[in-house]
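Selected chains only, in their assembly positions.
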Amino acid sequence: MCIIIRVVRIAVAGASGYAGGELLRLLLAHPSVEIGALTAGGNAGRRVGEFQPHLTPLADRVLGESTAEVLAGHDVVFLALPHGKSAEIAAQLGEGVLVVDCGADHRLADSVAWDRWYGGEHAGHWPYGLPELPGARDALRGTRRVAVPGCFPTVSSLALAPALAAGIVAPDVVVTAVTGTSGAGKSLKPHLLGAEVMGSLSAYGVGGVHRHTPEIAQNLSGVSGTPVRVSFTPVLAPLPRGILATCTAPLTGDGADAREVYEKAYAAEPFVRLLPEGQWPTTKATLGANTVQLQVAVDADAQRLVVVGAIDNLAKGTAGGAVQCMNIALGLPETTGLPTTGIAP
Amino acid sequence: MCIIIRVVRIAVAGASGYAGGELLRLLLAHPSVEIGALTAGGNAGRRVGEFQPHLTPLADRVLGESTAEVLAGHDVVFLALPHGKSAEIAAQLGEGVLVVDCGADHRLADSVAWDRWYGGEHAGHWPYGLPELPGARDALRGTRRVAVPGCFPTVSSLALAPALAAGIVAPDVVVTAVTGTSGAGKSLKPHLLGAEVMGSLSAYGVGGVHRHTPEIAQNLSGVSGTPVRVSFTPVLAPLPRGILATCTAPLTGDGADAREVYEKAYAAEPFVRLLPEGQWPTTKATLGANTVQLQVAVDADAQRLVVVGAIDNLAKGTAGGAVQCMNIALGLPETTGLPTTGIAP
Amino acid sequence: MCIIIRVVRIAVAGASGYAGGELLRLLLAHPSVEIGALTAGGNAGRRVGEFQPHLTPLADRVLGESTAEVLAGHDVVFLALPHGKSAEIAAQLGEGVLVVDCGADHRLADSVAWDRWYGGEHAGHWPYGLPELPGARDALRGTRRVAVPGCFPTVSSLALAPALAAGIVAPDVVVTAVTGTSGAGKSLKPHLLGAEVMGSLSAYGVGGVHRHTPEIAQNLSGVSGTPVRVSFTPVLAPLPRGILATCTAPLTGDGADAREVYEKAYAAEPFVRLLPEGQWPTTKATLGANTVQLQVAVDADAQRLVVVGAIDNLAKGTAGGAVQCMNIALGLPETTGLPTTGIAP
């Protein structure tokens, strides 16, 4: 057997953070990738090994500055930066470079929504990196700009989209998503200290004020063809990685075809797994993998559909999704370099 | 100052389990209690210290059999037994003994619901041990039988009752409650092993099939005067103790008076704390304490009220609630021996 | 029965930190204490409830400045401050005030050791607050100055002192102590983030460089009457509280009397529990309690004695030990207000 391997040269901006580290973990195992510049903000000039002790092969690489000069000259540039930073860098990189933005800048299509939720000028809308949504994969083929979805929108949208598209639920959804603490990044805030989070559960962003709310609404409204009301509450739990989203919506009928709707919607998707009846999602089954686990149930008493989804917020929820989009954009097989097995226990 | 201290003699059936251990931890610090017989099922004949290494003062006590003979002769008998066991023992103990049942046998008023959710003959309905519900405290004064609520119903009912009673939400609620693993007791099941639960989140009892669902519905329907639809999903998270419940319901108006409704409802309650605006519940703040932390928010976009509640499932959710009911039933000050400070971090 | 209760008025400096919070949790339950001024450094002017959400009764108290002016006028002042701060404040408070210093300033007797390990001028040596060490309790009676031991020295010294005092081991000990992360306080360091510590173990201060090393050596050398060599390594583990110390030393004989040595040493100690043979210490059994759990084993192959000790680093390891010393210094019963039951599971 003979194989011709095409290699693309990639750079990662934000390589000292959690999303950057996960991108590098996946890209180190990607057969078509050569790792080029690794850059950071305040951590520029220091060794990768100080921040990513798990990335043994990159331990002695030195972080450069996150500037367009350093990031230029690569086929693909992954941006894992705070929001507001990516538009300018992308403009300087030129249209031929594939820019995959893990930040929020280009996720929302509506500039009014952008201003309300993030504030400031809207950087515009890029092809949205959730290929499993209807129509999304086509928009990603050949693109040179990708807006990687937020972690909560990834799992919530995939959990509810089939039911809304099929019309078996009303456009009025309630999502409570429990998350590990890496979703907040390495920001040094007291409530993220180990002593605070271990042994505790806490709510935050309650009442629809989390910035992922309009992104979920945008995705679901697009799928259903009608504005969808979204009640979204995140809960912080004591684990490093993982999101388990419990998503419910009122049934429009008896829900008898709910399972069939989901089976059809995801039959051909390599990264979405509808579990056998009786088995429920666990986040650990997706640890480090680019997979989504889903299960559906009909609650006849409450007349609601309940869909539970599990992902690894850093893998399918960020870096895995980003690599999947890179594969699509570059015309590589979509599953290249992406694990479908988690690490358990 | 002179104090006359009345001492009641108590027994605990199920003293080798988690609920039994927590009862004993609280009762050891209760100034009006003398600890009598401690009994168990399969663990009878063994030392308390083998099962409850944290209860130093009781380490060398030997567990008796959980029979009416051994439990007789006490003023108060706490039952922390599997469901189906308490009715017979209570009958043998006589009407003069205060029997506080931490199990499910006497929680549901409706024998049809009992048969559907638990199966078998309904043992009848005892005064329900959630004093903060309207009317409940009066029914507990002087009683000799108490049905201690389930842990999920405790926090969910207290989170939603004021809004339903005031009519500011519609009788159609969605509750997602994240829980530590001690709620499942010491049962040796693979999914409860430390290696499985640490670093993972999982759903169970999805689709309204958890046995606490009808209990929540009973409480909320009683408060609102109309049948309340309840969509309830529990989520298992990696911590030993604590429940954080996210409870939402559609607003009937604009929700402007929501905070005032909750302030009024719980102003006089010693164990329910509505947090200041901007501060959100954390379960650790309630660890080992008999307190409920609540916060409310109005989501104008989704037109829903969101109430988040936190408790320690073994304290206010089981054993603390049980001791609180004992205090009321015996005419002791309701807060006697019950901590309102948690252990943190 | 009639009781005359004497009430002492206390202040806590450093009330927004972990040690300060634990002092307040214990002092709230202490029958002879009235809580006066609560002070902080950068957090002065803010509500206690922002930092200590578990201390419901103190939620609305406002933090003052940690100055002698604010702390004056109390019978007892607890200092939970960074090292280097307490000598000056103590001097200003006057000799009549009981000052209990939870910091390191007055623990070491040797000013050369102070300079080597902490640097700067030595503030002098106060009576050492580990009453269970030979002679220590007498020095604490009536004192108006107490140096509360470090958390690692507390458990390590109690684990090894009896064997060294009895001469059944050589003065050459090896201690590996695993600790929860609250021992590092609320300092915002990346390696203390929840996402970093959960699911991981790490070493730090390896090679005898941790500042608790000379304190352990001081205690053990004092007990054995000869200089004791101490190899001490701390390990960081994913739990908020608790230290488990594995302490070994070469046997001088066959160790046949090891258990008897420990039984005699601690028979009268209310807070040290030598477990029954076959039962091993767990930190959770001491959570929130002022207890030490110990167990001893003779390893005939390795010719070493192995002693394992467990404490709660914030309770017996800091705040509980501090309150115990206050009781002794003031002539109160030593166990007043100090729990001997932990919180489990």
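By written order: A, B and C. Residues from 1 in each chain.
In this text, contacts are C-beta pairs under 8 Å (C-beta built on N, C-alpha and C of every residue); 3 or more make two chains touch, one makes a residue touch a chain.
Keep in mind it's a predicted model, so treat the numbers as computed, not measured.
**Q** Taking the 3 visible copies as a start, how many copies are in the full assembly?
**A** 4
Note that only the chains that are shown with their structure count from here on.
**Q** Report same or different for the subunit A and subunit C interface, where same means the shared residue numbers exceed half of all residue numbers found there.
**A** same
**Q** Centre to centre, using CA atoms, which chain is the farthest one from subunit B?
**A** Farthest by centroid: A.
**Q** Only C-alpha atoms count here: how many degrees separate subunit B from subunit C in terms of the superposing rotation, rounded to the nearest 5?
**A** 180
**Q** For subunit B and subunit C, what's the span in angstrom between their mean Cα positions?
**A** 35
**Q** Determine the centre-to-centre distance between subunit A and subunit C, using the mean Cα coordinates as centres, and give it in whole Å.
**A** 45
**Q** Can you list the residues of subunit A that touch 2 or more other chains?
**A** Within subunit A, residues 180, 193, 195-196, 198-199, 238-241 contact more than one other chain.
**Q** Once bound in the complex, which stretches of subunit B touch subunit A?
**A** Within the complex, subunit B contacts subunit A at residues 172, 174, 176, 178, 180, 193, 195-196, 198-204, 206-209, 213, 229-233, 235, 237-244, 246, 248, 280-284, 287, 295, 297-304, 306, 308, 310, 344-345.
**Q** Touching subunit C in the complex: which residues of subunit A?
**A** Against subunit C, the touching part of subunit A is residues 18, 180-182, 184, 186, 188-190, 192-199, 238-241.
**Q** List the residues on subunit B that touch subunit C in their complex, please.
**A** Contacts found on subunit B: 1-5, 18, 21, 25, 28-29, 47, 49-50, 52-57, 59, 182, 198-199, 240-241, 273, 275-276, 279, 282, 284-289, 291, 293, 339-345.
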